[in-house]
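Below, a portion of the complex is reproduced, with chain positions unchanged.
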Amino acid sequence: MIEDKIKELGYELPEAPKPLAAYIPALKVNDLVFTAGQLPSINGELKFRGKVGAEIGIEEGAKAAEICALNCLSVIKSVVGSLDKIEQVVKLTVFVNSADYFIDQPKVANGASELLSKIFGNKGKHVRSAVGVNELPLNAPIEIEMVVRI
Amino acid sequence: MIEDKIKELGYELPEAPKPLAAYIPALKVNDLVFTAGQLPSINGELKFRGKVGAEIGIEEGAKAAEICALNCLSVIKSVVGSLDKIEQVVKLTVFVNSADYFIDQPKVANGASELLSKIFGNKGKHVRSAVGVNELPLNAPIEIEMVVRI
């Protein structure tokens, strides 16, 4: 059971975040589920803020990425009922709120990617883009969207 | 009829914008249609320019987002023939040309999301990522790409 595995690893699946605006958090299309971009919030409160490379460092950024990934899983569960239905994590797009000269977006994004590998094993191996951006909603350090196959 | 609904709401479907370069505006793959990134232009002329949070405000940004969304619909129509074929708006990716410290990307993106809900009702409910970027083509304030299921 995937949720047991998440607990075993010392994590907790957050409540599915409410969208910040006029959209839905996840949508199933054929055998794919697409999530909205998720921030590192738990119970509606951002756990990290600011630019990576200035206000927060790589390690905190990677922790923030873990929370984004768990939020993605949470909204997927809200649509399909159980994380055990995930056959493959397909794709992450990772937007890192980056200070000038910060070029370690991959290390930050690894927070999400490595956690997914631990949780799902081979089913967690995904493609990924990680890019820097100059601003994110609510001054979040990271925003991640996920596609999975169920 | 979706086009009647668009008129009823006081909007007009623009001519499908020509691509700025060597690509096509929309492509059907199985039951999905993907659009190229659309700017807030009508008849080839950008209706808004500059960074949100500096040169233009949230409300103008949201109006620009509406135009981007209508352009997405226009290029989808150019590929599938009628907007009535849209079964579900699946996903928006909203890139907001953001001034330093501007963190209200979701409010800007709502211009697009709320209009789609008004036009399509439940079929208009989509997932969405909204992120800030430091520059966009032609100094547009917003670029939006859309995926729909037909």
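As written, the chain order gives the labels A and B, with residue 1 at the start of each chain.
We adopt the following convention: contacts are C-beta pairs under 8 Å (C-beta built on N, C-alpha and C of every residue); 3 or more make two chains touch, one makes a residue touch a chain.
Keep in mind that what you see is a predicted model, and the values were worked out from it rather than measured.
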Subunit count for the whole complex, all chains sharing one sequence, 2 displayed: 3
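Here, only the chains that are shown with their structure count from here on.
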Gap in Å, rounded to a whole number, between the CA centres of subunit B and subunit A: 24
Of subunit B, residues touching subunit A in the complex: 30-32, 88, 90-92, 96, 98, 100-107, 109-110, 113-114, 117, 125-134, 147, 149
Complex interface listing, subunit A residues touching subunit B: 19-27, 29-30, 34-37, 93, 95, 97, 133-139, 143, 145
